[in-house]
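Every protein chain of the complex appears in place save one, which is left out.
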Amino acid sequence: MAQLTFREAIARGVAQEMRRDESVVFLGEDVGAAGGVFKGTVGLFEEFGPVRVRDTPISEQAILGAAMGAAMTGLRPIAEIMFADFFAVCWDIVANEIAKSRYMTNGQVTFPLVIRSGNGGGLRFGAQHSQSVENWAMMIPGLKVVVPSNATDVIGLMAASIRDDDPVIFLEAKALYASKMDVPDGEIVDTLGSAKVLRNGTDATVVALGAMVPKALAAAEELANAGIECTVVDVRSLVPLDTTTILREVSATGRLFTVEENPRLCGWGGELASIVSEEAFYDLDGPIVRITTPHIPLPAADALEDMAIPSVERIVSTVTKSMNS
Amino acid sequence: MAQLTFREAIARGVAQEMRRDESVVFLGEDVGAAGGVFKGTVGLFEEFGPVRVRDTPISEQAILGAAMGAAMTGLRPIAEIMFADFFAVCWDIVANEIAKSRYMTNGQVTFPLVIRSGNGGGLRFGAQHSQSVENWAMMIPGLKVVVPSNATDVIGLMAASIRDDDPVIFLEAKALYASKMDVPDGEIVDTLGSAKVLRNGTDATVVALGAMVPKALAAAEELANAGIECTVVDVRSLVPLDTTTILREVSATGRLFTVEENPRLCGWGGELASIVSEEAFYDLDGPIVRITTPHIPLPAADALEDMAIPSVERIVSTVTKSMNS
Amino acid sequence: MSGTKVASPVVDLTDQISLYRCQLELRKFEERAYDLFLENFVKGTSHLSIGQEAIAAGFAAAMRPTDWTFATYRGHAHTLARGVPMTPVFAELMGRTNGLMAGKGGSMHLTSVDHGVMGSYAIIGAHLPIACGAAWSAQYRKTDQVAVCFFGDGSVNIGAFHEALNFAAVWKLPVVFVCENNLWMEYTRTSEVTAVAHPAADRASAYGLESILIDGNDADAVFDVATSAIARARAGDGPSLIEALTYRHGGHSRADPGKYRPDAEVAEWMAKDPVPRYRLRLLELGVSEDELIAIENDVIAEVDRATEEAKAGGIPGEDLLMKDVWADGSGSWRN
Partner (left out) sequence: MSGTKVASPVVDLTDQISLYRCQLELRKFEERAYDLFLENFVKGTSHLSIGQEAIAAGFAAAMRPTDWTFATYRGHAHTLARGVPMTPVFAELMGRTNGLMAGKGGSMHLTSVDHGVMGSYAIIGAHLPIACGAAWSAQYRKTDQVAVCFFGDGSVNIGAFHEALNFAAVWKLPVVFVCENNLWMEYTRTSEVTAVAHPAADRASAYGLESILIDGNDADAVFDVATSAIARARAGDGPSLIEALTYRHGGHSRADPGKYRPDAEVAEWMAKDPVPRYRLRLLELGVSEDELIAIENDVIAEVDRATEEAKAGGIPGEDLLMKDVWADGSGSWRN
């Protein structure tokens, strides 16, 4: 056991796999000697050298194009897109090329690659450096989407993503980078497509992702004090999606609340709502309620950003109000 | 009244507004003398000349950047992105710049612009030229999203989009370009954010968009023959979204079916499902069912593409099965 | 063609006969593809290389079987030139189960990994960075492979071109970029929307590269420059950017008659048609008319046979629809 920050866990997960497999290579802006802008790659350059850990120009299309071409010819690249907002400048390579080429070629090519990126708000970086883009990726057939909520999961899910033969968009909540936890020693390998039930309750099921998970847990504690017992589910990967666990837990309590950092429209919570309202309709005891950032660009000022992103208080009050009405 | 194709309606709508307002300008690839790859701009170059209708290099970021910069300094540009799939190469300008700048500047700048694009499948163009990207845009706060389903609506909604002071993503179903209808003479101006009830039924509400609208109507006819009476709603604009009409119509029948051309995950139907299952939960008599393209890249072969995109038969069988179970 | 390098043929006669046969195969294939389109056997779109065959043939002849081709939607010729049989290509255009990708990709996405054809890409510019990635993989794994990436003159104004060229130069990647300058984009003349006269050659210096402009309608000249650029890449000396002047005889795609082009321009380029031109050269070099006619008959027979084989293919079904979204072969996003 060692205390590790979320950001240290990234480097540990990547290093674990780079040691095991020579074909794992790493590229991105300032990822080498500088150790990454968020310090997520500290130590990799020193251990694996400049041939395996390469700095790039500010050319996100080239970065992801290079990752794609390398993946289809025998490497297992990990590419960093510094802020997830920058996916917008290379979305063609992600959505049109990487995601579709396996299918279009009837399986002739395979893309074992990981694109990791700092995602979401909370750091007062403003609208162009704070977006939660998990749904951009979820929306595109052919992409796996992984969003860990704690350091141990970071390592295990990173390892699973690197070992996976499909392209994985690995989104790290920037708001969690400094969070710490005790992490087991030794190799950690997790499974994609497995949601985790973090808390059991009888009244409502709260499903959360990434930085919203600790908030959902804290809210569940407060709600319990007020007599509302919630199950809390950490989705962990949007694709593949563990609908089995989610449907089971929603059916058990009869109520679904989602906690989403994304702006409202077309968030993953809407997808869950549609799955649940089709497949578990008769188990529902009341409305499905989504707790999201409003459908606005994220403001920079701390006071405004705190109002925008779902807070523990908002989760508590929304669940309370809905359960009591 | 004149019979007009969907594609002719585009040029008519644009011309109507260009005649009225000198600040309306048009740019895109092959839009000038060539009249557009889909012949959606035939006659504009001849009538308005090369200063108002300009051909561009193959530089989608420059096209939309130019539209944005022009819009914030007094023009009302209309930009063509030839195939909607190409939004991926200029997504930053759309999602990070155009959509957010008004909010970020606290309203100092305004973006009266329209980006029109050929959207969706049915023409056997394969995965990179057939996507339905309406949800890419719906997901981004700050963008309006308009998807007409017939020639008259094309003219009226185009005029409304051009007159609107916000950026509008105007998506034209390629599968409808050749469709014809009688269109009233004279100026036509419609309203954004108004869904249309195209058919009234008592058993179920079928909500459709773009190229799925005629299919939903045809399916409703077949279903009526089998004794299932459907209300059919044409969403017409995803943002602003006419939730009033949709909630009213779903509450009236107690059942919601969506017909979406998009691949399943995070489609607008999921958003509707979440709105309805929160706000009209107690009016629902049965599961919400989404009829979508499966979550796969679109195949090129005609046989495969026809299987992928929702068909009249699939709508009929899905509704029948769900209503009878 | 001022500024154009003159070919100094290093090929011997056997190779030249192969080059002729290859160009002829591409020509006859494309002509048949056009017929099939008119007969409604080809349902989607297709972009023919008629007039541009010397480039595909010349490069393919200079490449090793292990080298990689990256092509655009105008990719039939590049695919066939690498040795992919005609039948699966015709069948792919027709959307049949015996298609190169069982109909899932279509004309614009021809791919045959077995032949080093790493895909045809339909979004302008995208495959240039992807070719960099393959080249990086060769560099990292020390396999001596080279990636050759073809694109059009209109594609040189898109961002991905710029990023890929700089990236390849900085990482000294074994990749050869080939701009097939056929003067036109879809219906717009590239010179009307491009700040320099030679879209690729005039931009090489922006990436520290030599400016290379060749006659793309002369298969020997193409072979020559391809050989040296590929050798340079294989030696670890980094990328090249080649601009090959050529012309498409027909329209941009499908049934486009290409009427926007001045008659004189079309006539000028028809006179430079690479196929009869190369045939004449072979005659001058002493190859007999009979030998050439034998080749021609052979190629036509091959096209006929492949057409029939392709037409005999099945119609793809539900099993294929949901197959191979994911590496496990499945199409499922949930458990």
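Couple of notes before you dig in:
Every chain is named by a letter (A, B and C) in the order it is written, and numbering of its residues begins at 1.
The criterion applied here is as follows: contacts are C-beta pairs under 8 Å (C-beta built on N, C-alpha and C of every residue); 3 or more make two chains touch, one makes a residue touch a chain.
What you see is a predicted model; the values in this text were computed from it and never measured.
One chain is not depicted; across the entire complex it touches A, B, C. When the whole complex is considered, the residue among B:V42, B:I78, B:I93 or B:A220 that touches the unshown chain is B:I93. Looking at C:L13, C:L38, C:A195 or C:A255, the residue that reaches the missing chain in the full complex is C:A195.
Of the options B:D21, B:E47, B:D165 or B:D285, the residue whose C-beta touches the omitted chain is B:D165. Taking the complete complex into account, B:G193 is the one of B:G13, B:G193, B:P214 or B:G267 that touches the chain left out. The chain that is not drawn here is touched, among residues C:A160, C:L213, C:A229 or C:V303, by C:A160. Panel shows chain B; residues 25, 51, 54, 56-57, 59-62, 64-75, 77, 92-93, 96-97, 101-112, 141-142, 164-166, 193, 239-244 of it touch the chain omitted from the view. On the side of chain A, touch with the chain left out of the figure occurs at residues 29-30, 32-34, 37, 55-61, 85-86, 88-89, 123-129, 264-265, 294-297, 299-304, 307-308. Counting over the whole complex, chain C has residues 157-163, 165-167, 169-170, 192-196, 202-203, 205-209 touching the chain that is not drawn.
Quick note on the criterion: only the chains that are shown with their structure count from here on.
Of all the chains, the one whose CA centre sits at the greatest distance from that of chain B is C. One finds 40 Å separating the Cα centroids of chain A and chain C. Rounded to whole angstrom units, the spacing between the C-alpha centres of chain B and chain C is 36.
Taking each chain's centre as the mean of its C-alpha atoms, chain A lies 30 Å from chain B.
Those residues of chain C in touch with two or more other chains are numbered 102, 104-105, 109, 121, 123, 126, 159-160, 320, 325, 333.
Chain contacts: chain B has residues 85-86, 88-89, 126-128, 265, 295-297, 299-300 touching two or more partner chains.
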